[in-house]
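Here is the structure we will look at.
Just one protein chain is left out here, and the rest sit where they should.
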C-alpha cells in the first residue's frame, strides 16, 4: 500500500479508494459522493460473483437522480474477496460478505465499513466524527492485536447515527440517563428491492429485522457515547434506552421521536442552546464532507420533516425540532437525518476523511 | 320527544336519529353505519349554512367506497342550530359549532358527540362502552345540573380511543403508572380536505394541532380510566402519560407504539393473556355495533398494520401486537384501531346504542 | 371425476374445486371469493414444491384484509403437477407452471385459468361471460382435438378485461374500428412481492413486462370481441388497437383512458345510453358472482377513480365515466375495474360458474 497521498499539501494526486459492494443502494451513494471528491478517487468497484468482469454502468440498476459519470460507468467490477492495492476501502457489503471479506482487506487497507458485522467488536471503532473521534485511539491496539497493516472502522446503523448526533451535546452537557425513542424509517433503509410496494403504500410496518433494528439502536448508541479505556476498549455509556421502530412510506430520511431523562435536568431553552451551539472539533469541521452545522434546530411547530429536511447540509446534518418538556422523562424532541447519506454512505466517507486528516491513512 | 321506541321488544319501528354535521368525513361515516341499522333510522341530517335546504346527495362530496342510499341522498339538509324532534343526535360538528349547538339539542335529545368541545367537562361522560360504561352514572347529575331532558355524552379523540381500549384490561389487572405513546396517525383523522398531498406524500408531519393532539391523548386517557365519585364527577386515573404524535401517509388507521409501566409488573405472557381474555360487560357485548372481540392480539412479528388490520371487527376492534419487555418501563406493544370508525363515527354510534340498552334513551 | 353436483337443484352438496397456485396474490383472492360460495367448496389447494405438505395458513403470506377461515388455513398444500379428483380447478399458476400442468389437469377436470399460457391457443376459449359466452362452443372441439375429458378455459389479462367489458356493447351497437388505450395499472397486478416500493412511491413506471402487457391488451381484446367460426375457431375482430401502459402507485384498480373510432359514429348520448342499457344474457345474470350491473356509468366530472370505484359490484363491475367527443377518433372515455377481482380471481370464478350453468360441468 503506497502512502504517498497527502491531501493537505498541494499534491494533485488523489487517494485511491475502492468501493466494496458498489452495486447496491449504499454502494451507489458512495459512488455518487466520490464523484468530484477533493481528496479521493474511485480506483476500484467490487461486486458479487454475478457482477464480476462486467462494466459497472451496464449492470448497476441505478436508483439515484443523476447517473454515474462515464469513467466510473466503464470500470469493470472486481471481486469483493480479493484485496486490491488501494489506500482506503469504503464497504457497503452485506453483513455476511462483510464478516468474511473485510478482515482480508484490513490486512493492508483502511476499511471504512457501513456493515454491521464488526460494529460491536471490542477493538473496532464505531465512529461518528462529530461524536466520538477519540475512539480512533483503538486502532493501534486493533492493528497490534490482529496484526493488520490496515485497519477497520465502522459507522453506525442508519437510525442510530441521527439519534446519537442529536444526543451527543446533550449527553456531554447534562448527562443522559434514559432514552425512549420511536422511529419512522424510510424504505431506502431496506436496500433494493427491499420493501414491497404492496407492503407499504397506505401502510406502516411496525417492526424492522424482527427486533434487530431496535437492538442495534439500543446497543450502538451506548457504544458511541461510551469512553475509551486503556487505549484498547470502549466502556459503554450507562444509560437505559428503549427503541420502537417502524417502516413508513417515505423514500429517504429517518425520523426519531425522542424522550430523554437527564442526570442534571436542563430547561428547554438550555437544550436548544446546547444543540445550536454544538460544533464538531476543529479537525472534523474541515473535512470535505462535514456539514457546516452538524445539528440544525428547527423552530417551526411541524419540523423536521423527511422530505423538507433530509437534504440539510447535503444530507449530512441532523435536524432537530419540537424541543419541549416531557411529562414522563425530562425533554421530548424530534430528530431527523438522511439515512443513506449521513446514515450510511456519507457516514462511511466522513470516517474515511477523518482517517486521512488524523494521519491514520497517509 | 317521543319515548316509544323500544329496540328490545318486537316493535318494527326504529328510533329516529339526527346526524349533526352530516356532510364532513365523520358525518359521512355515520350515514354509512346507520344504513340498515337494526335499531336506528336516519330522521334528519344537518349541515352548515351553505348546505341547508339542499338534498344531501347533491352537495356531499362523498369520500367512502359505497354511496349513500337513495332515500338518504334525497333528504334535505337542515340547520344544525335548531333541535329537531328526534330521540338521538349523533354529532360530527366542528368544535366551535359543537360548543354552541350541542347544548341546545341536549335540552330534549340524547346527544352522542364526536366533538372535543365538552369531552373534559366534569359532568359530561367521555365514554367507551367496553372501557367505562359506569361513567354513564353522571347523566342524572348532568340533567339536574343543566336542567336538560336529553343529555350529552362524548367519545374520545380518534387516537385516545384505540390506546385506551388496549390499556383498560391491563390497568384493571396490573395498575398502570406510566405510559409513553408515540402515534402514527392517518390522514383521514384531519377531515376533508385536511392534509394537502404536497405535505404528506413521501413525508411525515411530526405534530398535529400544534401539540393539541398530544394534550388530548394525555388528558382523555386519564379521564377514561378514572372512577366515578359521588355520582357526579370523575377522578382521573393517576398515571403519567407522555404522547408524541405524527401524521403519516396512511388513509385510515392510527398506530400507537406503547411503553407501559405498571404497579404490579406482569410478565409478557400475562399481558397477552389479559388482552386476549378481555371482554366487554354482557350488556355491551350485545350492542349491534360492538365487535365480537374488542381487542385482537396478533402474534406475527410485524402486525398490526393499518391496511391489514384496520377493518378488524368491522373497524370496531383494536388490534395489538409485538408485546415484549421494555428496557425503560415494563412492557412495550403496538396498538392499532380504525380512526374514523372506532375512533369517531362508530364510537359515537356504540355510545348511542349503550344509551338505548341502559334505558337512558327509551 | 364425479359429476353429481347439480347446483341448480336443492342438493346440499357443493362442487369440489381445487385452487392451483393458491399461495400467490391471485390464489389468495380465489380462496377469499370461494369462502361461503353457494355452489363451490374448496377441496384442495396446490402450491410450489417449497410449500407442499405444509398447512396453508402457516405458509401463506396473506395480503388481503380478512384471513382465510380456519378449515382452509388447516388444509395441507398439495403439488400442482398431480391432478386431483375435483370437478373444477381454478388456476392461478405462473405462466410456465400453467403451460406444463394445466393440460394434465384438463384430462379430467374443467380448468378455469387466469394464466396467460393458453389464452391465445386457437381451441381455448378466452372468456368473459358477459362479453362472449358463445365462445364456449369451442369446448367440444377442444375435447375431441386433445382427447380431454375435462377442458381448459381462460380469462383475459387484468387490463384487457375491464376494457373489453366496457367496449362490448359499443362494438355490438356501432362497430369499433380503432382504439387507443392508455392504462394506469395498480401494483397488485404485478403480484407479490412484485413492484419494489423504491420503484413506485412518488413515481410512474411507463412500461409493464417490457411491452408484453401492451401486446396482450391489443391481441386479447380482438379475440374476445371475435366470432366463433365452424364451432372450432375464433376469428378476431378486425379492429386496430394501440395500447400504452404504465404502473402507478395505486393498490388495486386499473384505469384505462380510451379513444374509440366507430364504423357508425354514435353521439355521446347514444354511447352513454348503450353502456347503461348493457345487460349480460339471462343465464349469465343469474351466476352467483355476476354483478347486478356489469357496467356502471359515472356522471361526475372526475370519476371513475380506483379507490372509490374499484369495489363497485363487489369488484366485478366496470365503471365508465367522462364519455365525451374525441378530436382524433370519435369518442373518449375512462374505464376502471378491479384487477385482482374482475381482472383475475373473480373473472376465473365467473367462468367456472358459467361452465356449471351451461352444463359443461355437471
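Note that the chains take the letters A, B and C in the order they are written out, and that residue 1 is the start of every chain.
Everything below uses one rule, namely that contacts are C-beta pairs under 8 Å (C-beta built on N, C-alpha and C of every residue); 3 or more make two chains touch, one makes a residue touch a chain.
Since we're looking at a predicted model, the values are computed, not measured.
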For the chain that's not shown, point to the residue among C:119, C:223 or C:332 touching it. C:332
Residue among C:249, C:266 or C:347 touching the omitted chain: C:249
Full-complex touch with the removed chain, picking from C:95, C:240, C:264 or C:279, is C:240
Where the missing chain touches chain A, by residue: 65-66, 201-202, 251, 307-308, 311
By the contact criterion defined above, which parts of chain B meet the unshown chain? Give residue numbers in ascending order. 25, 63, 187-188, 192-202, 249, 251
To test your reading of the contact rule: which positions on chain C touch the chain that is missing from view? 178-180, 182, 184, 202-207, 210-211, 218, 240-242, 244, 246, 248-251, 255, 257, 259, 301-308, 321-322, 324, 326-329, 332, 334
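Criterion: only the chains that are shown with their structure count from here on.
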Interface numbering overlap (same over half, different under half) for chain A and chain C: same
For chain A, residues contacting two or more additional chains: 202, 249, 251
